[in-house]
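Since the structure comes first, as structure tokens, the remarks are kept for the end.
The complex is shown incomplete by one protein chain, all other protein chains being positioned as in the whole.
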Amino acid sequence: VDIIPVIETAAVIASAIYGVLLAARKNLDIVGVFAVAFIISFGGGTLRDLALDRHPLFWIANHHYVWIVLGLSLLGAMIPSHLQKLEKYLLVPDAVGLALFTITGTAYALATDPPVNLLIAVILGVVTGTFGGVLADIICNEIPSLFREAPLYATAAFVGAWVYALLVLWAWSEELAAGAAFVTVFAIRIAAVRWNIRLPNARLG
Amino acid sequence: VDIIPVIETAAVIASAIYGVLLAARKNLDIVGVFAVAFIISFGGGTLRDLALDRHPLFWIANHHYVWIVLGLSLLGAMIPSHLQKLEKYLLVPDAVGLALFTITGTAYALATDPPVNLLIAVILGVVTGTFGGVLADIICNEIPSLFREAPLYATAAFVGAWVYALLVLWAWSEELAAGAAFVTVFAIRIAAVRWNIRLPNARLG
Partner (left out) sequence: VDIIPVIETAAVIASAIYGVLLAARKNLDIVGVFAVAFIISFGGGTLRDLALDRHPLFWIANHHYVWIVLGLSLLGAMIPSHLQKLEKYLLVPDAVGLALFTITGTAYALATDPPVNLLIAVILGVVTGTFGGVLADIICNEIPSLFREAPLYATAAFVGAWVYALLVLWAWSEELAAGAAFVTVFAIRIAAVRWNIRLPNARLG
């Protein structure tokens, strides 16, 4: 697992940027901004680590991740308000964080001994990718976007996790599998938002 | 612990049916339906397993449970909408899942080595029975029914968990203890909804 730490660092940076921009919209003080960015960056991976009994948790083992989030939170608190237009770029760091964390989650789940079932690995990849945002939404008392208006959010992670898991199973290199999965998640998510693509609702409703 | 896997399988099926019917009312797509059914079926037991340090988690160790929930979610997405009247039967799978998961939670807690205190076992039984629904409510941004209009929901689980724990302590067979606990939880819950029975409020309010 050589490329995974690189991907994880990038995932933390992307998620923290997303978290800081999101928190700034909510009129929080610096402690609140850090708390939101922390939960968005580490919530999903913490659930995965607890579920797989991986200790120390990934952000305790790599405490420079926490310093990254702290630094970006301080930086974010100093962004002048006329840069609010940055808001519309929220989508990009969110999609990058989603894609990268989904890959690390799936990779860690596949690396357990004994290995977990493929479906379980995919689910833990989706949890890693999506639950930071879900937890932040819950704490900010919003309907988690996973269950609301977000086009193909969990679905993008679900498809990408299968891509990664199957390519690794078929003996692709981790780098190529991760690249293919990243493109898959990012493209599905961005295209879904751009053209407002959705899955049909369950019909009972 | 021979009958417990049978009870657990039935609990997963009942909870997944409840989750799928509930999710269908909320106009979610298939991924959302699966997510809600997954959380309702596995949320409480996951908390219990984490609290007791039981690994792998029950749904990772028994991954056919996940396939059951996935299958029922796909099936649920194909129910035609004129069967909405099914809704009024939501109560029954919910009460069955509550009763069965409360039993498995109490049984696993009593089976730890060294054994936990009886009150702790009962609380973990209640957590196992109720927290799937609580988490799903939180994620769907509803006031958890545990804390709202639900007559004797946690209370039914609490009484049933004591019934199971005490009968096992008094050397009844697991089968009989489970049967008695099931009838207790199911009857209290159904009767409470039918005749709108509640405990008095705390008076300070």
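We call the chains A and B, going by the order they appear; numbering starts again at 1 in every chain.
Here, a residue touches a chain if its C-beta (ideal position, glycine included) is under 8 Å from a C-beta of that chain, and two chains touch if they have at least 3 such contacts.
Since we're looking at a predicted model, the values are computed, not measured.
Only one of the listed residues, B:Ala10, B:Val92, B:Ala111 or B:Ile138, touches the absent chain: B:Ile138. Only one residue in the set A:Ile3, A:Leu118, A:Ile139 or A:Leu166 touches the chain that does not appear here, and it is A:Ile139. Panel shows chain B; residues 50-53, 116-117, 119-120, 123, 134, 138, 141-144, 146-147, 154-155, 158, 198-205 of it touch the chain omitted from the view.
Where chain A meets the chain that is not shown, the touching residues are 21, 23-33, 35-36, 38, 46, 50, 55-57, 59-60, 63, 66-67, 70, 76-81, 83-84, 86, 138-141.
Assume only the chains that are shown with their structure count from here on.
Chain A and chain B have centres, each the mean of its CA atoms, that are 29 Å apart.
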